[in-house]
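Of the protein chains in this complex, one is absent; all others appear in place.
Read from first to last, the chains carry the letters A, B and C; within each, the first residue is number 1.
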């Protein structure tokens, strides 16, 4: 397969997200970094892009220049990754879609539901791919769980319980640290703190594995560190369209938890359990029987799990290769071989609708509210 | 120490709870089974009691006979354990307290809040011990966690997250099994199913470790197996009097979970984690530092944890010895050496108040309601 | 069942082993402590025995008095537990057997192979029970593993790998502590340190589960703390009579390991894994299939595992109840209902033969030597 040209906006030197995307895009040799506007500091961004191998004329000062520079090239980038600050995702994603580029947008895709609906409409009109980086859904064993659900191996799903909790914002003496503080400041983070940051990953995961959508929810938010305006801990109960009951806890003050993202799926004839810190195993329990340890790479897994795994059973594959799997799916989709596992603008929109619904519910003392975007009601 | 005379009501042959109490009472040699009314079938109960070493004249046909037989004996039982069906706990406990006996009542102590308040009043008036068997609180490492909280080792508690979930009622084809069905039938189980059965253990544990009480709560109940009138899955958010945020999930349809009772306590300066399936360890994380594995029996634990542990570090002690620790505390209290760890009638009352509050909230779409018994408001 | 009279030698106040035996003997209500010679300090021992409920005339000053006092009583003790310092086990056990008592001896049963053979002969001649406290073999799930092996569920056993390692003697600055030092001093501990202390538990376990005996072995001993004359770390390779290959590592300087006793059994059609720190689970892997988590108390276990478990699935049972299971088997055997799981004098003898064989091999640079007692060759 010929290599695809890839462009990146944001993810400059010293960012956390940049290396993950570069590794993800390049790991399987599908993409070559051909263009970039990597930094708000135009000179730093241009210099860094060139150190990463981008030609000088495609190392842009900002995303507007990149849009202009790329749109008329014959070898224009096949995919643009948007890894800028959250509040800019909407504008940039929209502009590139309208110009006919495929886009992978970091989450959250937008800051409002209205913007989310706009992206969905623009993406549809453009005929281009608009993906959102819910990368945990691309772990092989997560795909396997979805496959098991779809093929009826645990029966109709009754209950999903998911957590995404860590303790990295649990030190009140660190609350003024700018890397922490902005997440709880509505001027920068929008209407929600921890739920918008981590909770929506868990909610996407629930929908992804259940192959169903959240319909209503009830939320309880808390700012356990009192100086925080936005929540640092949230519990969201929900119901899916198919009737599944959902429980979602997310926290940033769970001192001792590192990356406590896990999900339990309970159906009529079996249960599944998975945790992101040991992503290569799934615990599967047929009703009335013993729990079995499923392993990435074992014989008999679905094609979906098999194709997203690179090395043999019990050789662990981690987070960067889950991101890489998003790029594997993007490369396939760009080449006309689309799979339905790729998270899309619709997923990004649903997350934003859930955030606003949770905020409304939490303010309303846990009242149950519709969690669907207006356009999908 | 001279052995104490012990009487048991319920817990007959074939019951699950009987062996646990007998082992608990006898493990440390403090109690001798001296009297019993063990079975609704009077003859079976009398015969079984005698096989267990009870003298013929103290092997009673029923609790009323036992009350009459024991009340005027010089060597009357020092403690009565009530392990009968739930709906009879109130009447029996009350009668024995009024007759001047010390009582250990199985949970739930009563079926209503009013009954619970009555027991609290009667116990107080009698001057006798009325304990309730929240035995998980008697694990050495649970006592250690409470000690750490009380001595400020994790600072003011912000957040408690506790689960008590299993999958043993997850088979819908087994739903007519009488051992399962009654728990979801309000005629037999009262107003609540899974929350009253398991959830109140978790709620007691939260209060016990935090050394604080639940003030308000919001609940979401679900009957995931539709033939069930009462809930088989519940989520309860709560606030404690001191401001701590609480999250409690309980389920009986979590297929694959065996005895999924765990608790996480997050304070200003540290976090603690404990799980009932590995009760001899606690994970302790000072804020900003590494997680440490604490072990039952290690040097430097509190007196409370040390005195409730029988064998050396890393030799596991399990559930029956947690029950035994309740009896250790009872023997001490009867002998005039009371400790404050023993769960009391007030705990039994608070549980019942929480059950009714959760039912009210769940019916009210998650409205926040007062979870305190009227007499403690 | 009428209670059996039980006598104890050693296990005085402050000892570790005393409480474990008392709890074990009394937990299930089968035995009553009727006589004792608990301490080398006669007065202390007599006083303590009486505090434990022993009548004054059966609270003996020493084991010789107890032998004389008990031998002619009609209600003489049905079982004597020998929990004295190791070097006295032989003499006491022999004397009580010869006087017609049943004996449970702590390990090691003797200090030499010759003494071990003598005990086997005396026990046989007496027709009495002589058991040795290899209590780990009485965990329900260990019995289940033996049942699985015997019923062919993992095929012929190819390989057993077992470890018993801890780090509690790993602090060289603590090496002069008398509780530690004696174990590495041949004047007190005999020919072997860590292998005789912990290794023989692992070797007994291998024989017990495999239902086979060690025939030859090769050992490598090390004194990693140089002031120690006896080994604090040992590796023993062995072959069983049926051809099974064995690997046994034991250490007391494995800093961080608490009670690292585990065993892995690999047969032609499956594998089993068990660890003493989580004794209620077994991992079972049929060849070519997924690993299954077996749980104490689950449906379908053998009668042997079921009868030695007291509480429901996933309610953990720990070390003291494994000791109690030895007493359960003793009570049954005394009452004429013998099971073959009880470790006997022959097991005690085989351990001593293995110790001497290992010492000889280690001195001979790992030469393979016969590990069988002469009387069983």
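Simple rule for what comes next: a residue touches a chain if its C-beta (ideal position, glycine included) is under 8 Å from a C-beta of that chain, and two chains touch if they have at least 3 such contacts.
The shown structure was predicted, so the numbers you read here are calculated from the model rather than taken from an experiment.
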{"item": "Partner chains on view for the chain not depicted", "value": "A, B, C"}
{"item": "Omitted-chain contact residue, chosen from B:62, B:291 or B:365", "value": "B:291"}
{"item": "Selected from A:279, A:348 or A:373 as touching the chain missing from the view", "value": "A:279"}
{"item": "Of C:38, C:83, C:129 or C:235, the one touching the omitted chain in the full complex", "value": "C:235"}
{"item": "Residue among C:29, C:170, C:297 or C:343 touching the omitted chain", "value": "C:170"}
{"item": "Chain A, residues in touch with the chain not shown (by the definition above)", "value": "1, 3, 16, 19-20, 22-23, 26-29, 33, 51-53, 166, 168, 258-259, 276-280, 295, 310-321"}
{"item": "Positions on chain C contacted by the hidden chain, ascending", "value": "154, 158-159, 161, 165, 167, 170-172, 174, 218, 220, 222, 224-225, 233, 235, 237, 245, 247, 249, 251, 253-257, 264, 266-268, 270-273, 283-285, 287-288, 291, 365-368"}
{"item": "Hidden partner chain, residues of chain B it touches", "value": "290-295, 298"}
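Note that only the chains that are shown with their structure count from here on.
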{"item": "Touch-based graph of the chains, sorted into line, ring, star, complete or other", "value": "complete"}
{"item": "Separation of chain B from chain C, taking each centre as the mean of its C-alpha atoms, in whole Å", "value": "35"}
{"item": "Chain centre separation (chain A, chain B; CA means) in Å", "value": "42"}
{"item": "Distance between chain centroids, defined by C-alpha means - chain A, chain C (Å)", "value": "55"}
{"item": "Residue list for chain C, restricted to those that touch at least two other chains", "value": "295"}
